[in-house]
Structures are given as C-alpha cells and as structure tokens.
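Of the protein chains in this complex, all but one are displayed in their positions.
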Amino acid sequence: MSWLETSIMARRGVARGEARSEHAITEKTQGKYHYVYGPYAKPVLTVQPGAVVSAETHDAFEGAIKSETDRPSEKLNFPYLNPQNGPIYVEGAEKGDTLAVYIKSIVPRGPQPCGTTCLIPEFGGLVGTGDTALLNAPLPEKVRKVEVDPVKGVKWSDKITLPYEPFIGTIGTSPEIEAITSLQPDYYGGNMDLPDVAPGAVIYLPVNAPGALLYLGDCHAAQGDGELCGVALEHPTVTTVQIDLIKGWRFKWPRLETAERIMTIGSGRPMEDAARIAYRELVRWMAAEYGFDELDAYMLLTQAGRVRLGNMVDPKYTLGASIAKSLLA
Amino acid sequence: MSWLETSIMARRGVARGEARSEHAITEKTQGKYHYVYGPYAKPVLTVQPGAVVSAETHDAFEGAIKSETDRPSEKLNFPYLNPQNGPIYVEGAEKGDTLAVYIKSIVPRGPQPCGTTCLIPEFGGLVGTGDTALLNAPLPEKVRKVEVDPVKGVKWSDKITLPYEPFIGTIGTSPEIEAITSLQPDYYGGNMDLPDVAPGAVIYLPVNAPGALLYLGDCHAAQGDGELCGVALEHPTVTTVQIDLIKGWRFKWPRLETAERIMTIGSGRPMEDAARIAYRELVRWMAAEYGFDELDAYMLLTQAGRVRLGNMVDPKYTLGASIAKSLLA
Amino acid sequence: MSWLETSIMARRGVARGEARSEHAITEKTQGKYHYVYGPYAKPVLTVQPGAVVSAETHDAFEGAIKSETDRPSEKLNFPYLNPQNGPIYVEGAEKGDTLAVYIKSIVPRGPQPCGTTCLIPEFGGLVGTGDTALLNAPLPEKVRKVEVDPVKGVKWSDKITLPYEPFIGTIGTSPEIEAITSLQPDYYGGNMDLPDVAPGAVIYLPVNAPGALLYLGDCHAAQGDGELCGVALEHPTVTTVQIDLIKGWRFKWPRLETAERIMTIGSGRPMEDAARIAYRELVRWMAAEYGFDELDAYMLLTQAGRVRLGNMVDPKYTLGASIAKSLLA
Partner (left out) sequence: MSWLETSIMARRGVARGEARSEHAITEKTQGKYHYVYGPYAKPVLTVQPGAVVSAETHDAFEGAIKSETDRPSEKLNFPYLNPQNGPIYVEGAEKGDTLAVYIKSIVPRGPQPCGTTCLIPEFGGLVGTGDTALLNAPLPEKVRKVEVDPVKGVKWSDKITLPYEPFIGTIGTSPEIEAITSLQPDYYGGNMDLPDVAPGAVIYLPVNAPGALLYLGDCHAAQGDGELCGVALEHPTVTTVQIDLIKGWRFKWPRLETAERIMTIGSGRPMEDAARIAYRELVRWMAAEYGFDELDAYMLLTQAGRVRLGNMVDPKYTLGASIAKSLLA
C-alpha cells in the first residue's frame, strides 16, 4: 500500500487516506438493489470518510442467467438490469467536493460456474442496436457460463484460460436531480466498464448531491477493451472499497489514480466526444495542478498520452486518457 | 378540425378524440416547476382521457434573462433549467399504452419583449461544448430580447420580422424508473425541439409509467431547423392541449400526425443514429399498420421520405422522418 | 428565367449568366465514363463561360441492372460504379475561382422501364455497411424497375405514382491533386445526392484545378431525404446545364441558389459534422456578403435556417443549410 500513502486521497482526504471503520453490505442488508443512479433512494448505509465497505454485489443480470440454455431475451426484464449496491451516504460530502474510492479487493462469490457472458439481441458493439437502429436480423442468442477462480483464472474453454483481472464495471455518485439508468456511464461515473477501475486504483468521483450517494456493482472477472459484445465476464463478488472525501476539489468527470499514472474518464457519443472529454479534462488537470501551460500540456499529451477504451456498447461510450506520473514531476 | 376526426386519436382513443373536460394549470397552481422527466414528482393534475388542459408555461430560462445586458452564465443555474409544467396523471394509462396529445393552441403571455434568444458559453451547434469538449475559447455571451405577437409576428430587428410559428419544444411522458433532465430528448419525448410539434398536430407518446405523467414546457415562437445556437425564440405562453389515451398501442419512440403526414421522431448521437431510429420506426409503422412489406417500405421511403432536423444542440439530437398519408392509402 | 437575371451567376459571371454557345456530350463522344473526380483524365470537352452543355448521362449502374431478377452483387463491379460525364474544361478557370452551373433541364432517356432502385448488400442507411461494420447478416437483395415519365411521373406501383422531380445526384469539379471515387461527396461537390440540385437552381462549385474540370452524372427521378436505402430512383437522362465562371470568388464548400433561397452544402461524418460545415459556411457567407455580424447571423439562422438532408448512405453524409433571400435584403 506504499504508493497509496502518496496518493491524492492520502494527501487531501478528510481521513488522510486512512482506513478508520469497517462496514458490510450483504444481500440481506442491501435488500432491494437499484437500477438508477439518483437521489431518490434511501441510503443503505451512512459512513464517515475513512470507511472501508465490503459489498456483496450481484452480477449484471442479478443471477437470472443460470445456464447456457437460458435465453437472455426471456430472462432479462429491462429496465431492471445492472443491479447496484448502495447508495452509501458519506457524511460531510457536498456538491463541489470529490469522493475518493480506493478499490481494495474483488473476490468472486457464489456457486460455480459463477461467470456469465452472452449475446443479447440488438445489444453489442458489432450489431445493430436500439440506438444504431437497423433492419438487419439480430444475431442468435448465446450464453456462456464459466468458472472463475481468483488464482486459477477464468476457464474460458478447455484450451483457453484467461487471467482473473477483476474490476468494478459500474460505480459512481448520484446526480443532483436526475436518476439515470445504471446501464449508462456519465459525468458521475456509472456504467463505465473501464478495466482500470480495478483493485489498487483510486477513483475520484465528483459529488453532486448531499452525502455523495455512492453506488457500485457490475463487477467483471475479465474484459477486453471496448467490452465488444456488450457482456464482459460478469460475476457476483464481494467487493471492498475504502472511501475518503476531498473537500472543495471540484471537477466535472471521474478521475483515476494508480501508482504510475493519472487518468481522466470521459463518456459520450460519438466515441470521439468521449476521447475529447477525457483528454480535455487531463489537459486542464495538468494545467491546474501540475504547473503546465495548457497548450504545453496539449502538446505533451500528443507525444505521451495513453488511451484505454472502456466500452463501445453502453448508452455512452467510455474512454480513459492518462499520463505517467513520472512526466509530471 | 376536420382532419382530426379521421386521426388515429379519434379512431383509437378512449375518448374518441373528443374534448370532454377543461382544466387549467396556472403558475400558481403549478407551484414548483420541474427540471426532470421522471416518476418521482407528485402530479399537479389528474385527468380523464378527453381532457383539455391549458398550461401557463415559462420560457426555458424561467424568465431569468430579462434584458439584453444580462449575462446568461450569471443568470442560469444548471441543472435548474427548462422548467416544465406537470406532471399530469392520466387515468387508465399504463405501460404499453400510448398517450395522444393534440396541440390546440399556443399564445404568448407576459410583458413585451417576451421573446428571448442568447448565446450561452459552451452550448450550441457551432461551438465546442461540454460533450464536444475542446480547448478553444468560447464565443462572447449575447442576449436578444424581441417582441412576439401572434399576428404581427416576431420582430427580430427593424428590417426583419419572422412569422409567429409557435410549437412545444419539450413535451413527453415519464420514464418508468429514470428521472432525466428536461434538457434531453429521448424515447419518451422530452426536449425534442422539433417545430412539427405545433398547433394542429397530434403527438403520440409511449406510456412507460402509471398515469403516463405528461410534462410540457419550453415553447418557441420561431425556430430554424437544428436550433443552431441552442436557444430558439423562447417565450412564456398559455399552451392548450387535448389529451387522449390509446390502450395497447405500443411502440418505442414518439410519433406525430398531421392532416397530411405521419412522422416518427428519433433522438440520438451521432446524428445519423437519430435518423436511423426515426426511419426504422417509420418503416416498422408502415409494415405494422399500413400493409407494406418491410423492404418495400424501406425502398419507398428512399424515394418519398422527408426529414426534419429538430435540434443539433441538445444532449441527443432529434430528427423527424415522415411520409405523406396520400402514399399510404 | 426571370430570377436568374438577378442571380449571383448573372451579376458576377464572366458570361453574365448568358447562354453563349451550345455543346453536346453523347454516349459516343463521351466514350469512357469516369469513376473518380480528379485531374488525371483528359477533358472530353473544352468550353468558354456561357456554354450550354447537354450530356447523355448513364444511371448509377451504367445500365447493368436490367431486370428485377438481376442480383446487384453479381452485376456491379466496385469501384467501377456511378459513371460520370466529363470532365469539361472551362477556359479561364483557376484555383480560387468559382464555377457556376445553372441546371436547365433533365429528361429521361432510354427504353422503359428506365428507372431502377435496389437493395445492395451492406449498403444503405438502415443496415450494417463496410464502414459501420457489423456481424449481422445482410438484407436480401431486391431490384425494382419502374417507368419514368416527365409528365405522368414515376410509376412506383399500381397504387402509387410519385411526381417526377429530377435532380443531379453527382456533380462537381476536380480536386487539385486527388482523384476521389464518384461515390463520395466532398468539398468539390461529387455524390451529394441532394434533391435541391435540380432544374432551376444554380450550383456554385469551388475551382481547385486548372479548367475546373466539371464532372456530372447520376441523375435521380425521385428521392426522399437521406436516400434511405442508398439507391434513389436512378435513371439515364439528357441533362442540360449552363456553365459560367466567377473569377476570384473563393470558398471551400458548394453553394446553391434558387429564386427564393441561398444554400450551403456540407458533407462529412458523423452527420453533425455535415450540418456544422453547411451552417458555418452559411454564417460566413451572410457575414461576408450580406452585411451581417457573424454572431447575429448565427442567432438568426437559429430562428430561420432550414436543413435538407441529402444522403445518409454515401462515404460522407450530405446536408444543405439555407435561408430565404427575403431575410437577407
């Protein structure tokens, strides 16, 4: 946890990046899961900065797809998809602050095979969809159930085993007055499906509503860039995060920090808008806090910026833009 | 009102397209206006199909821009923009039904000059925005106040007078569980900014929540295709609509009918997705209800479809696709 | 022809908008038709400003689709599609000038049924394509042959007859050093598929290469906005245009003038870029030549601009933005 001691969370957080209390959200204490990010739900938990919270997350289908003979179109009931734990009310959090969430660990739970991916009609990156509305016939439905083991990895097939590289697909704070489907990523986080939101990273989320109202869910055991068919390796987990609060740090879109890099996260359509958002936020961050002239930052990122494509399938596409901390010194 | 007697509303509506009761929503009875389309607000009015409702609408700025020396960036308080009347609860309306709203009249109200347009930083069709995020400096702010008279028209300048061609910029039903900013157009209607939503037309809106929960506001005295700078000729009005209910007519996106045409309305980004949605809905409507083979409808629209660009400035762009009724006989 | 006497072509053209000579390009004198817009082909004709030229155009398939049982995928040989007449070398035309082309008439030619539309695999506005590359199976191929009569109209079916509203689908000058497929619209014109490029209008095309090198072809007997399935009512014609030259009138994208309106034409992807191009050009035209402040023009177009969607199927999408001349006085 060494780098964490020098993180923005540690340097600027109300709790100084320290773990000060422990909490659990079980399926039972969560009760009803949520399908929107908004301020209209009652908090399931209220914590102080410094809280470490373990949450029993469902997979994106709330476990409805149990076997490879299930048909997603019959099992799934839009808009009751992508169930979220929370909201967690963080005391002291107000509009204009930033919530820091350090991702401590993600562990699979539930009976094997606990991993699920599938093809859902009119959803995915290489098919016509509800938004890219076409007359072509949809692809056939298809379900794949796989065993997920933190050590042995994701058993894709007899020949192929993928490493277990879990991350949180959907995490964010509440909008101020909107309540937006948990299928969508946006300025408050949400369904970004960005593999960098993984154990060891800190994600910084703008606070828009009193108490921040943190939601999370939709953990993936593995995912390629873009989450091509729309369904990563979904699985239920126990996910543990540590929450801190940075007063008066105000920005528009989520940010992320790891030992080596800082990243800004943009979501939009078309995809170039997601890239523009992410990179503009990074330019402005470098200018505001790292001593760069804005145009110099723009030119340096031209030579040294990195892009990670999160999803190319959700209502908005998500991209992360980053730069090595070593270039910021 | 002759064509209306043969409209879909008249043929299939619970109230047979008849006006059966009268209601008014004044500024006073409305009280707090709304900034999201969602199911979490208490209805301001409950009506039966056949209700005629007159509503005192605010302009999109709730009157905050009073003079040409006002600066929009100082007067406007995001997300408290585009105030909406409603919601109106329509008895008997359930998910899977359709609300029919016949627009009877729009009349300006309030002291002159009651029309407002302006340039808002980082908003508009020919500037970098929050979504198309760029480093260029924003344009200067600028406000124009104009007199609006239903007969004499819109007095743009000493030399230029535009005809008064009012329409409802924002109208729609509630999503099932989401509450979405009234700045956004989507599958339930919302901020479409489509000039065809004008007196004499019937708009058909899918019902997603019990009672439909109709909202409306944001009337424009004039608007070009695309609402280029983002702010049409905004003005406060008394807007009168007649509401009917079509049970079991289920579709995804708003539809519109006039004496001569039927239209489907799509909203999305990039703009081609809005066009795809609108045209696919039209193809499917022609196939489902007018006896066309789907591919024949596709080919006929290639020769005879018409497109109206509503907005190119809102969180989703809006386009209407239409065909003459005379080609459907 | 009265309005033409007050047109920009008449006021600023080298030939003052007068018809001064007559020329014909027959199938025979054309010989080989062209499939790119570029400077590498030998002119088929050299004329002075004031030339009236009648050209025997082929349909977009060079007549290869002869019956409703033909399969487009077998008959069409990419990239040898959309055959163009020309190039016509206009004496005196240099980079930085503008070619004015008044469209005098379009008349169908050849044996009936001379009109063709069809569904081509992976091409069209509501299907996956080579650019919007998807895994869905393509739609079935389908051909429709129709009779086209200038008076009786386009006999679509026993029940439906469409008016004969012909226009030039593809017209433009040569790029300076590029040679671009005639399937593409761009800054020099090309395959815009914009129904306003019709008899009675003058199109203004930027000159990029010596002699301008005018190409044209691909006339449509009817077309809806967007040319939805990708194939309008294609037909072979005799098309007659009058060519003039405006020295030193320099702009980037095609412009068009009718009795009532001026229009700018943009082509791009995504579609909003086509709209941005068209509207920015119109703002700048109004500022440069009609006495508007640029921001005033932007605001006026917000209330009074009109958009025509040409195509949503070609390598770039095309939109025309226009304003009534009566608002420019």
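Order as written gives the chain letters A, B and C; numbering starts at 1 within each chain.
Please note the rule applied: contacts are C-beta pairs under 8 Å (C-beta built on N, C-alpha and C of every residue); 3 or more make two chains touch, one makes a residue touch a chain.
Bear in mind that the values here come from a model prediction, so they are computed numbers and not experimental data.
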Hidden-chain contact residue, picked from the options C:S21, C:S105 or C:T132: C:T132
Full-complex contact with the absent chain, from A:S2, A:T69 or A:T302: A:T302
Residue among A:E62, A:D97, A:E227 or A:E257 touching the omitted chain: A:E227
Residue of C:I277, C:V313 or C:L327 in touch with the missing chain, whole complex considered: C:I277
Which of A:G31, A:P140 or A:G248 contacts the chain that the document leaves out: A:P140
Contact footprint on chain A, counting only the chain that is left out: 117, 119, 124-126, 139-140, 142, 144, 154, 156, 159-160, 162, 222-233, 269-272, 275-276, 279-280, 283, 295, 298-307, 309, 312, 317, 321, 327, 329
Chain B residues touching the omitted chain (full complex): 126-128, 132-139, 270
Touch residues of chain C, complete complex, unshown partner: 35-36, 38, 40, 79, 130-135, 175-181, 252, 266, 268-270, 273, 276-277, 280-281, 283, 294-295, 298
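Methods note: only the chains that are shown with their structure count from here on.
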Copies chain A and chain B touch via same or different residues, half shared test: same
Chain A-chain C separation of Cα centroids, rounded to whole Å: 48
Residues within chain B bordering two or more other chains: 269-270, 276, 279-280, 283, 295, 298
